[in-house]
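Just one protein chain is left out here, and the rest sit where they should.
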Amino acid sequence: MKRLVPLIILLITIFGLAYYITPKLPQQTELRPLGEFYLKNSYFGDYSAKSPEVVTSILWDYRGLDTLFETSVFFIAIIGSLTLFRLNKKQEEEAKQKAEEFRIGLTLIIKSVTRVIVVMILAVSASIALHGHLTPGGGFQGGSALAVAPLLIIAAYSKYALEEHGLDKTRALIFRSIGLLGIALVALVPLLSGGFLMQNQPIFPAKLGGQLVSGSLIYYNFFEFLAVGAGFTAVFLLLAIPEKVFKKFLRREANE
Amino acid sequence: MSEILFYLGAVMITIGGICDLFGALGLLKFPNFYIRLHAATVGTIGGAVVPLFGVGFLALGADFLPHKYAIAGASFVTGIIVLLAAPAGSHALAYAAHKTKIVKWEPKCDHLEVEE
Amino acid sequence: MNLENSFFLLMKFVIPVYLLAFIIYAIRAFKGPTIVDIILAVDCMSFDIAAFMAILAIYFKSAFLISGAITLALWAYLLDIYIAKHLVGKEVGV
Amino acid sequence: MNVIGLTPIIPIVFAFALPLFSILIKGNRKIIQFYALIGTGLTLISSYKLFQLGYSSNVPLVYTFGKWIAPIGIVYEVDKLNALIALLTAGLMFLIAIYSYRYLEHDEGLEWYYTLYLGLEAGLLGVLLTGDAFNLFVMIEVTSIAAYALVMFYRDRGDSVFSGLKYALIGATGTTMYFLALGMFYGTFGTVNFADLSAKVHGLSFPVSGMPAGNIVITSGIALALATWAFLIKAAIVPNHFWLPEAHPAAPSPISAILSGLVVNVGVYALIRFLYTVYGGSLAPELAHVVSLLSVIAIALGAVSALFSALMMNVQKDVKRLIAYSTIMHMGYLFMAVGLGTELGLQAALFHLVNHSIAKALLFLAAGIFIHAIGSRNIEDLSGVGRRMPIATFSLAIATLSLVGIPPLNVFFSKLLLFNAFIDKNLILAWILVISSVIALIAYMRLFYVIWFGKPKEDIKTKEPLSMSLTCLLLALTCLAIGLMAPTIVDNFIAPAAAQTLDYNSYINAVLNLLSKLLH
Amino acid sequence: MNEVITFIWTVIILSLIATVIISLYGIARRPNLTKKLIALTIFTDTANLLVVLLGYRLIYPVAPPVLPSFSKEALQTFVKTAVDPLPQAFVITAVVIGMAVNVLIAFAIIQIYRLYGTVDARKLGEKQSTLLKEGGI
Partner (left out) sequence: MIEIHLLMLLITVIIGLIFSYLAIIEKDSLKAIGFSAVHAIAYAIAFYILMAPDIVLAYVAVAVGIYSALLIFVVSKTERYEVV
């Protein structure tokens, strides 16, 4: 309980300080005009993104550039991690060979539950991502939910189980590149018809076959979904390479 | 019909709250990890799955809610996921604890020990 | 007494109960003593919070708030599996 | 107009495609190099167009993304200041891409290197062009994360990974500070656009975002303090400098050149934007007090870091560490000049920033040739290499002479401007400039003496790699040319840019005019 | 009643600031690199929560910034009750960016352990400085 003493002092200070500060603070009940503008205009209004989800329309339409570069921050982080753990072709093949202390994974109960849940995850994450323009959620949220599936498989079975089914690091990277190029493409398309970069309305149709798709938002969400899911998979596949294998590579390189 | 669903949901939520509280108390009071697992089951199945299904029924029965089918669907899905994941999660923890022997206890007999 | 009023009466009873349970789980997580105890408490806590989120979604009368519950349940399960795998054998990936 | 928006997009799209492309061509090094040259070359062309556009118009140009004008969306606002630095950035990045090929001939992972490199370029250009404070945060993150990863490029050397990690920890803390500052700006002013913030600070009205709420002075003070702290970290001014002398040397030499020449400029540029565009000109007396306090702090810290790092340069055994300390010294000068708040000070800062970037990049690249040949960064190991490599030594000589300020090289003229600007404010500052330059001169002369006159330990047979030394020669000639034409350059490029930066009204009006047009 | 609300609000903000200070202490003073990373995640999270607090409105009822139904009448009540969406958009961007930086830092920590066999910052600093004294890196 000794570790609690600083904490109690801190809490008492907080309450005391709050008692002094309180009368000086205004109460925040009004919206800022800019926030009100977004709320009023995101679906109705003259400056509309045709999406009822205001946060997503800010993320991908009003302030789309931020999100484009946010995605590239994530992209660069993954490339940086790959650079730190880089393997050449021979080593990559070797890393796929099963390690000496290979175990079959956790118990049967966990495995079967995981199998059921993985199937559910695919449906849930797709619905989070593809309804991103109507309900909370969107590309990143859906993609990170999608990434639970490979992560669960890595832990409950092993990383070799993923690789045997064809989802290795190179594949994940390819999916990721496709997703990112898709995002870039959707951002660049408006230039062809004389618009601005990342423009949504009126270049993309707001409705497709009677369904509200909010112009470019659904494409962005879909490609981001792909990119984020594949990106997390690549990161964790890289992390799951056993330490012994990696140390062997490093020792061999040092000897050469 | 909708009232029955509503009250069914309300009862389930209440039961869930009580189970959750008892589960939490059990988790706090029980002496070691393996006994706490019992309380954890009460806390997760009784305290999370039952109220989640209850929310689903309540939403189906309530006429004052917007998008009631969305709420009901999402809470049923969450309920099923928790129903699957909670026991498997506790099982994984118990398995790990038993394998690594990090929990100090003196069992009368340990069947798992005998099997291995 | 119509449904809405009885519902809010119920909520006044249920919300403190869930919050209290959350705090008690937090105390268990604080006390430990072993890592599995903490993770078990985190596990119970997150499922408890998932149910609490669903209840709050009706309380706030907003369908959009409920989607957090699913993700929370999924990731809490993932946390369990990872800790278990790490404890059983040191490496997680194999 | 599309060229403004496309300038940072081109390198990032090239970076997106490179991993896929390298899988398709099975990692052929020549094709990857060619691809990177195309990417950086296109960016150079586009930023040259941007430069022409910026200097041909008298008012700042505004590009709207997705047709949303500020404060609703993000705008890129190009004035002469950022057009100039953008051209400098793109040009140096292109030249260093040529240099990198031979430098990395023994290392694997060229495709990763260039992906990060293009990402870094996109981030740097985005930082310069953006007219939005939150977008500045995102772009600073793009720049820094690429920089962290590139510092750790030699993944089997412990020192480079550890210094990269330190850089990442301190950098992430700094940018989060800036994010908090942004929160405070949004909370008070209800906007994050530079033009809009500037209008609010000066008490002008701006449509859509309403009036500021709450106490402007206190929030401005805290938010500016947090933001300046972040920029001090990014520019490595003394209390936050400790990451730089470890991180910059640990990277591959071309990356050291970029980090020291371009990435540290981010902090200075962002501070110029905040102090001159947003909080520039005549303010309400309380606000002016806050800003002047901040300027004094910037000047003081700059002075301390100039003196401190000049002394530290003399005790280094590692060539690149020596040069890295010299970077801190020059950043100190820049912060002093920016803190002055006068037009002459801004001119001096701008001219010195350009000159320092070129000379410092040249110095790192020239030193990199020796390091590449010998395989060591220790000064004593490099003794006598100079006579085997005349072009590289010539470039090194030009760079060192330039950086200490020997006429007729470029940095001499910017130091002259700095000297004039400091003398107007206080004589002590001018003395600090002179003294630290003299101390630095000693360190450089030691380096130069060892490399040229020192006895070689063993017979060195390596020849100069042509692509590397020609790049250095080109940069050395640029140094010379800028030095010879200094008065013309100052009159035609630097002075208009400084004047336009001080004129915050035109910056606001550029957005405001477009806003009234689009918002009918 | 208003004073109670403002008091609680102030306590919330002050405890968040206290968390920021604690996490800064963790980043600066804890020797273990893993602990530094945990402190950094806590720091970014708390900064995010502080920014989201800006967009909240102390009114009842209050709603998320998602338009519940496609009618003009709903829009009226929606604008009256919904919270400010812009800080939320900022925070989502910041969450992703912070996550990206932390992934990179985690990889670097693992790589350092492979090379040096320790994650204690003090020991690592000593190793670094002995390398420097020898001069040849």
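Things to note:
For reference, chains read A, B, C, D and E in written order, and residue numbers begin at 1 within each chain.
One rule holds in what follows: a residue touches a chain if its C-beta (ideal position, glycine included) is under 8 Å from a C-beta of that chain, and two chains touch if they have at least 3 such contacts.
Note that this is a predicted model, so its numbers are computed, not measured.
The chain not displayed here makes contact, within the full complex, with A, C, E. Of A:110, A:151 or A:184, it is A:151 that touches the chain left out of the display. Residues of subunit C that touch the chain left out of view are 15, 19, 22-23, 26, 29-30, 32, 35, 38-39, 41-42, 45-46, 49, 52-53, 56, 60, 64-65, 67-68, 71-72, 74-76, 78-79, 82-83, 86, 90-92. Not every partner is drawn; the one left out touches subunit A at residues 3, 6-7, 10-11, 53, 55-56, 128, 136-138, 140-141, 144-145, 147-148, 151, 232, 236, 239-240, 243.
On the side of subunit E, touch with the chain left out of the figure occurs at residues 1, 4-5, 8-9, 11-12, 15-16, 18-19, 22-23, 25-26, 30-32, 34-35, 37-39, 41-42, 45-46, 48-49, 52-53, 55-56, 58-66, 82-83, 88, 91-92, 95-96, 98-99, 102-103, 106, 109-110, 113, 118-120.
Methods note: only the chains that are shown with their structure count from here on.
In terms of the stated touch criterion, the partners common to subunit B and subunit E are A, C, listed by label.
If you take subunit B and subunit C together, the chains in touch with both are A, E. Farthest from subunit E, judged by the mean position of CA atoms in each chain, is B.
Between subunit C and subunit D the centroid-to-centroid distance comes to 48 Å (mean Cα coordinates, whole Å). One finds 21 Å separating the Cα centroids of subunit C and subunit E.
The distance from the centre of subunit B to the centre of subunit D, each centre being the mean of the chain's C-alpha atoms, comes to 56 Å. Along subunit C, residues 61-65, 67, 70, 74, 77, 81, 84-85, 88 each make contact with two or more other chains.
Residue positions of subunit D touching 2 or more other chains: 134, 138, 141, 145, 148-149, 152, 155-156, 161, 186.
Across the complex, subunit E meets subunit D through its residues 24, 27, 33, 36, 40, 43-44, 47, 50-51, 54, 86-87, 90, 93-94, 97-98, 100-102, 104-105, 108-109, 111-112, 115-116, 124, 127-128, 131-132, 135-137.
In the complex of the two chains, the subunit E residues touching subunit C come out as 61-64, 66, 68. Here subunit C touches subunit A in the complex through residues 63-65, 67, 70-71, 74-75, 77-78, 81-82, 84-85, 88-89, 91-94, going by the rule given at the top.
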